[in-house]
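For reference, the structure is listed below as structure tokens.
Right after this comes subunit A.
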Amino acid sequence: MASLATTFGRGAMTNHWVDIKNADVVVIMGGNAAEAHPCGFKWVTEAKAHNNATLIVVDPRFTRSAAVADYYAPIRSGSDIAFLGGLINYLLSNDKIQHEYVKRFTDATFLVNDGYRFEGGLFSGYDPATHAYDKASWAYQKGPDGFVVTDDTLQHPRCVFNLLKQHYSRYTAEMVARVTGTPREQFLKVCELIAATSAPDKTTTFMYALGWTQHSVGTQMIRTTAMVQLLLGNIGMAGGGINALRGHSNIQGLTDLGLLSNMLPGYLTLAGDKEQDFKTFLDKRAFKPLRPGQMSYWQNYPAFHVSLMKSWYGDAATRDNNWCYDWLPKLDKVYDVLQVFELMHQGKLNGYVAQGFNPLAAFPDKAKISRALANLKFLVVIDPLATETSEFWKNFGEFNEVNPAAIKTEVFRLPSGCFAEEDGSLVNSSRLLQWHYKGEDPPGEAKGDAEIIAGLFLKLRELYRTEGGAFPDPIRNLTWPYRIPASPSAEELAREFNGKALDNVTDPKDPTKVLAKAGEQLAGFAQLRDDGSTACGCWIFSGAWTQVGNMMARRDNSDPSGLGNTPNWAFAWPANRRIIYNRASCDAAGKPWDPRRTVIAWNAKATQWQGMDVPDMRPDAAPEQNVGPFIMNPEGVARLFGVDKLADGPFPEHYEPFETPLGTNPLHPAVVSNPAARLFKDDREALGSAKEFPYIATTYRLTEHFHFWTKHARLNAILQPEQFVEIGEELAKEKGIRSGDQVTVSSKRGHIKAVAVVTKRLKALVVDGKLLHTVGIPIHWGFKGVAKNGYLANTLTPFVGDATTQTPEFKTFLVTIEKA
Partner candidate 1 sequence: MKNNPQNLLRFTAAERANHWLVAICFVLVALSGLVFFYPAFYPLSQLFGGGVWARILHPFIGLLLFAAFGLMFVKFRDLNRITATDREWLRHTRELLNGDEQGLPEAGKFNGGQKLLFWLLVACVALLLLSGIVIWRAYFSPLFPLWLIRLAAVVHAAAGAGMIALILGHIYMGIWTSESMAGMLYGQVRRPWARLHHRAWFRQMTGDDQ
Partner candidate 2 sequence: MALQSLDIKRRSATTTPSAGIRSTPELAKLIDVSKCIGCKACQAACMEWNDLRDDIGTTAGTYDNPRDLTEHSWTVMRFAEVEPEPGRLEWLIRKDGCMHCADPGCLKACPAPGAVVQYHNGIVDFHEEHCIGCGYCVTGCPFNIPRLSRADAKVYKCTLCADRVAVGLEPACVKTCPTGAIMFGTKTDMLKQAAGRITDLKRRGFAKAGVYDPKGVGGTHVIYLLQHADRPELYSDLPDNPSISPMVSLWKGAVKPLTSLAFGMIAVGAFFHYLVKGPNRVPEEREQEVDQ
């Protein structure tokens, strides 16, 4: 998501599920939508059946998505940037780009700081001691007026367009074939199919998921695609976009709500510990426009932040105390899960609470996770199911060899309700907040999650009220306006994050006009104020529960445009927009690139942007005003050059996985893997080499199961009962393995045993002159459940994380395989 935010301004799927049906070309890469998102994938089959679309699948495995594809190309796991970089090179050298779009809606014309360099695999500013970049040189040139200097002729050698060309000129078709193992002809065929949609009225849509995020270069893989889509002019278009398919039902929502170490709700961020001054903190986040006339919507940051603090601390938050700025924790670094488990492993954590989460199975290197959990003083697991994590201390023979007597962790297991037993809302991939209703009571004494959290908080607050303790003010003053304090209702919480007027909110253009009376629910984030007159728990969700009622529960599925937009079904953030950046679906004059697929258009008579969707643009911003379509970016346009937003470079570069089967990087042998990736010292030692572990392994989901949940459900256990691994016929022959044999798969970190599935669908690839085999390892099994017990697949995976998001590298590592 960081990559999409870096490029376009918002970290979310740009279009929506049904919109996929409008595409001319659908590319599934870095994901397997047919298996992981079957009901969303239906819109691919609809595009094929009704829009004559072509489906391309690029994947190391011939997946069930590939089974219905028009064109399949194999690729070595972890080499996607080389493939996509090669695609960029193809588009640029064959002049298959949407020129007007690139010029108007991207930073192609922007000049880049002279200090920026890329040499020998490293960007300027690298510090080998800290494995990190000083990103100062990754910036645009600014003129005396504070705006970026541009060159509309695209001739200037330092303009983004030329730097881009230069950067990817190394990614020739030959180099792509050498790095990725994709045969040259197949690579070129894919390029040709995609390039055809550079026509203004043609679109490609990309669908990706964890197949891209779970790499040490995951963020940059996605960014490469974002750049491809910009060159093709496909962002903002119906049937275009980048469809980031989230793995879980409410991962989007929890990310939107800021449940990440460094985040606050609505992509507001926590301050670093150097940011002691409130004004500086706000100024740094309220981006000033980088080009004249741009909206740079984050200029409203103070209104969002202050409203959040009013929502949490109510009357205690005042202008005088900087709206309780000091009450918010300040970070010295990001405490992502890899960092937290590293600290836990070092014995620096005492307690851990896992709510609806199974870290023993979900994080890399199970042995390390298990040792880390054993270092805790207490572990609390809140879950509807008996998870592996909750029983990490129990001996399950070969599947979990531990000695309970030696594990001194106190463990609490609290039964929670599940979706069927509560009211509430979830945010799907396409930013849609949908309300759901309770169907039955939780079993036994199980309670809803909110009730458990409230119960815990009230106990803590009581202790701090009666006994005092470390900094009790925020705890004592946290607003808790719920009718039943021990059981806040979903409705109350939803109304709270939507926001309400604390005082009359008036129209800035006409102060006599009251937009929302004190006490009323707000209609949307445009009504938020930075003077403490509004409270809002999550500004991007504002509009979800207005004075009119619960917009998330709307059920009007009418589709007036025929493009599948259903604007009155539930509520999509931001502001009920279904296709974000939709201003980019029109040319400079405000006319749609493709009139058949009009999302919005400029209506000169009404001097308004109008259409089937909520315009992602100030509604009265006439095209002549040149307000860019990427309103969250201070540039107003999308970024081909990632400036200083990502940790590992402004342009994506191919780096080998940390466990590389090649031992080198054909592009720059001196810099093999991502120099800025997250890797702790001990974990570096737990990496294997290709000599010892010659086969590429990749982990993935099967369509019959969902993570480690459905092994508890009998029907799913029937459909895929037992753990298996997949290998190609060539490797099977070499190793004397037949389908159905028990095999042992080992990595530097451990081994698993499973049934072998020998298949034609995993072909060996020639990479850099070597024949490389892939071992496919489905996750889903463990030592709790109704399915056959098995090993946790993360026994094998390395504790390496992406440079920007710290997502673990589950998709590429090295193993060896033997008949058991």
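Behind the choice of candidates: all candidates are chains of the complex that A comes from, given by their letters.
Keep this in mind: a contact is a pair of C-beta atoms (placed from the backbone, for glycine too) under 8 Å apart; a residue touches a chain by one contact, two chains touch by 3 or more; residues count from 1.
Note that the structure is a prediction, hence the values are computed from the model and not measured.
K.L.:
Using the touch rule from the top, find which candidate among 1 or 2 meets subunit A in this complex.
P.N.:
Answer for subunit A: candidate 2.
K.L.:
Over in the complex, which subunit A residues touch candidate 2? Could you list them?
P.N.:
34-35, 38-39, 41-42, 45-46, 48-49, 52, 62, 64-68, 70, 72, 703-704, 714-724, 738-741, 755-761, 786-788
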